[in-house]
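Have a look at the structure below before the remarks.
Here is chain A:
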Amino acid sequence: MNILDLSNHLQTYLVIGAFLFGIGFYGLLQRQTLIGMLISAELILAGASVNFMAFNRFVAPDPTVGQIFTLFIMAIAAAEAAIALSIVIAVYRNYKTIDTVDVADLEG
Partner candidate 1 sequence: MGTESIQSPIVQFVALDKLIAMGRANSLWPLTFGLACCAIEMMATGCARFDLDRFGAGVFRPAPKQSDVMIVAGTISKKMAPAIQTLYEQMPHPKWVIALGNCAISGGPFVFEGQYGIVEGADKFLPVDVFIPGCPPRPEALIEGILELEEKITGSRRWPRVEAG
Partner candidate 2 sequence: MNPPITSADGLAGIVFLVMLLVTGAGAMIAVNAERTIRAVAGLALCFVGVAGIYYFLQSPFVALMEMLIYVGAVCVVLVFAVMLAEPHPEQQVSKRNALVGGLSFITAGMLTWGLVALAKGATWSTAAVRMNEGTMRDVGLSLLTTYSMVFELVSVVLLVAIIGSLVLGRAGRSKA
Partner candidate 3 sequence: MGGYFKEIFDGVHSLVTGMGVTLKYLFQPVVTEQYPYVAPTMPDRFRGHIELVGDEETGATKCIVCGMCQKACPSGCITVAGEKVEGVKGKVLTKYDLDFTKCSLCGICVESCKPGAITFSKEYNLAGLRKEAYIYDLKKRLEERKR
């Protein structure tokens, strides 16, 4: 496999998807703030989307399915970002912080 020919192999995309997922997962566990967690979640979604697109390109019989799925994920992500923004702001208004440790009394 030539290094310049990577773009024509399914594995490349799967690996990068896995990396994005892994990095996102790590971030989700390790990040402290709501915004940081949201960013990590977006990375996980991006990893999933890359996989969808890759399968769509190489193995799917109908090459529109993956694209539509990715578009759907995008819409979800956009909605998620909007909601998250308002949650973050609401939390900030009430607790004056977005540190999840400080917001722990949200539980009860």
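Throughout what follows, a contact is a pair of C-beta atoms (placed from the backbone, for glycine too) under 8 Å apart; a residue touches a chain by one contact, two chains touch by 3 or more; residues count from 1.
Keep in mind how these were chosen: all candidates are chains of the complex that A comes from, given by their letters.
Since we're looking at a predicted model, the values are computed, not measured.
Here chain A touches, in this complex, candidate 2 (chosen among 1, 2 or 3). By the touch criterion stated above, chain A contacts candidate 2 in their complex at residues 2-8, 10-27, 29-33, 35-36, 38-40, 42-43, 46, 49-50, 53-54, 56-65, 67-72, 74-94, 97-99, 101.
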